[in-house]
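Submitted below is the structure of interest, expressed as structure tokens.
Here the complex is missing one protein chain, while the rest keep their positions.
Here the chain labels run A and B in written order, and each chain numbers its own residues starting at 1.
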Amino acid sequence: MATIELRDVTKDFGGVQVIHGANLSVQDNEFVVFVGPSGCGKSTLLRLLSGLEELSSGEIYIDGERIDHLPPARRGLAMVFQSYALYPHMNVLQNMSYALKVAKKSKQEIEEKVHAAAEILQLTELLDRKPKALSGGQRQRVAIGRAIVRDPSVFLFDEPLSNLDAKLRVQMRLELTNLHKQLQSTMIYVTHDQVEAMTMADKIVVMRAGNIEQVGPPLELFNKPANKFVAGFIGSPAMNFFHGQVVGVNNATYEVKLENGAQFTFTAQNSNLAEGDEVDLGVRPEDLQPGTGGHGTMAGTATAVERLGAQTYVYLRSPIEESMIIHHAGDLDVQSGEQIDVSFDLKSCHLFGPDEQRIEFEG
Amino acid sequence: MKSIRKIASMAVLGVATFAYAGTALAQTELDFWSWRQEDVKAYNEIIAAFEEQNPDIKVTFTAHEATSYNTILTTALAGGAGPDIMHTRSYGSLEAIAAPGYLEPLDGQIDLSALSADELLGTTLRADGHVYAVPFASQTIVVFYNKDLFEEHDVALPETWDEFLAASQKFKDAGVIPLANGLADAWTMEIMSGAFLPNFYGKDFFGEVTSGATDFEDERFVNALEKFSTLKEFMPQGYEGVDYATMKQLFNVGQAAMFVGGSFDIPTFVNAGVNFDIMPGPAAEAGGPRMVATWLDGGYGVNAASENKEAALKFIQFTATQPFAQMLTDKLANVPAVDGAEISDPMLAKVSAMHEEATPYIMLVAFRFNTPTGSTLLQNGLQELFTGKKSAEEVAADISEGIKSAE
């Protein structure tokens, strides 16, 4: 039940800036995921929000109130750590009630809240166990429980699932999504796993090297990546890129020749491309079709083929040593070593200019 | 060619020299242990004199740390090792090594005629009556005083107790510490008591208390303690924490007018260049005796297990002769136990003259044979008396009870 607003937030560590002026607003009850490769600053941004790190400059507001000068506990948020950070000398009950005890809540209130949270998380049976005697998933739930009992307006999750095995991860993903629905509160979730981001988020924040690259709902990011980095980061397998050059300009019509020989024209109203500019054509694996046709055709030799029945992945190498992946729905009878043609339709392609920014165009 | 021959001849010469040194080393070697680290140089000179007369004997003098000397020596002796010749303590401490048979009995083997019976008592084992060491020097407790300070403040030399208190008061009023003595090293308190207690408890007390005719709760002893304890107001501020080194320092630099110590302190003050003299403790009343407490410091003994007993006895015989005694007083400023030495040092001559009226240093001479020793009891009692923890009666009762329990 809270909105969050970040304004020009920066962070230096010993003179090195790691967050370069982040601006972000989060709506009430939104599930926001910070995603990016490791070292991109997503965890730092979370810690700045939590108060565990101090801002170098900028402002943070929760519900319109500036909170960046407040100590962590008074910001009304709770955090779940990657390591769970359960107190090893306390049992589950004590772990979950510690914050309430510190806040000098009455015994009755503590009991009620802890039991309610334990109920939600199916921890009632485990209340007198020490963390050591719990499985990874159970520890994860206790860590969440510890956050829930505090009734925070914002939940912060720092890569909470990365220590779990693949099966548990899928299960916890669902549980967290359900929890979000149940608790109706704002959640900020940090992960490097774009699948988690795509499946859980109302809004994804893609970060790279201390900058926010794009903010938006998962499918918007998928369909309209703002730049080459987001395009390559969101989606699995990753988008194929083909390098080329503008060879002809006529009003708003441009002619591009790719290095692999394919050539096409498009119109773009608001583009200032000039002849000789380097561009990248991005084609998602599922948008590359076997065979000739479309707006361009390329040749390649299959280096590996994964035939899964319902879908087929073909890994290709073009004559100029570009690699590309085709994702074909259904079976495709291609043998490794075989040379095939692939074609693309400009309507489903993405184009990035010399500055790697997206260019809106019509084929 | 020439040079090779030269080298060869040098080599031959070298070997010959080495061989010669080898024969020279084939003399009897004696180890001599002591606690007198200050005296190493003088002893080496004395030993050189002995070796000149006895070229077949070589004596090596080793001085150990004084406070742990007993432990080092007894441990070595118990382990079947130890030196051929050793400095022994006297009285009770001598018994500790003589009784188990670690020392060679000397009477009959060497001539002890230059020593008085009194002095030999300190190195005689009470159980068998044999003499186990040649006494080397006696120590005497005296009052050192700074002549310059006495002159500067126009203080007359005190002869009686009342004069002593008056003189002390005069120094105190003038901002001079009357007495340098302190409590921190308990043994210095026992020494200090030796200058004052005997003149209060009198000539007969020693004989009576050692024979058992009286004990330490005797009125004379209690009274002596009582009087003695009034001196604390003339000791340095913080005297409870003043140790031996600080005491000497205070007297050396002229901050304190008097220092009660042993004759063994004389060289220290001579070396420090203090313009001082010595006097006996004050008489209890005008015309009363001014006795000085004396004791035999120790002796020279022979290890019964020594393989060079003959040579060792030869050296020990040397320590019982007049020439040795002369060197002892000349080089080490001691009052030698052996008769016949001419005491050249005026200070020592004075000490020797004070022996006219001497009394045994009571606890060391008579009550250091059993546990707890009289010295321990007196030292602890004096600390309690001077810190005001106990009264003279209580201290006397403790000492008396302790001595009785030790018998």
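Quick note on the criterion: a residue touches a chain if its C-beta (ideal position, glycine included) is under 8 Å from a C-beta of that chain, and two chains touch if they have at least 3 such contacts.
One rule holds in what follows: contacts and distances are computed from a predicted model.
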Identity of the absent chain, which is to be given by its UniProt protein name, from "Potassium-transporting ATPase KdpC subunit", "Cation:proton antiporter", "Putative ABC transporter permease protein YurN" or "PQQ-dependent catabolism-associated beta-propeller protein": "Putative ABC transporter permease protein YurN"
Identified contact with the non-displayed chain, of B:49, B:305 or B:406: B:406
Residue, one of B:27, B:74, B:210 or B:391, that touches the chain absent here: B:74
Residue among B:92, B:105, B:178 or B:261 touching the omitted chain: B:92
Full-complex contact with the absent chain, from B:242, B:291, B:365 or B:392: B:242
Footprint left on chain B by the chain that the document does not show: 67, 70-71, 74-75, 77-78, 89, 92-93, 95-97, 99-102, 182-187, 190, 236-243, 246, 249-250, 368, 370-373, 375-376, 379-380, 383-384, 387, 389, 402, 405-406
Footprint left on chain A by the chain that the document does not show: 50-52, 71-74, 77-79, 81-83, 85, 87-89, 98-99, 102-103, 130, 132, 146, 150
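One rule holds for everything that comes next: only the chains that are shown with their structure count from here on.
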Inter-chain centre distance, chain A versus chain B - centres from mean C-alpha coordinates, in Å: 92
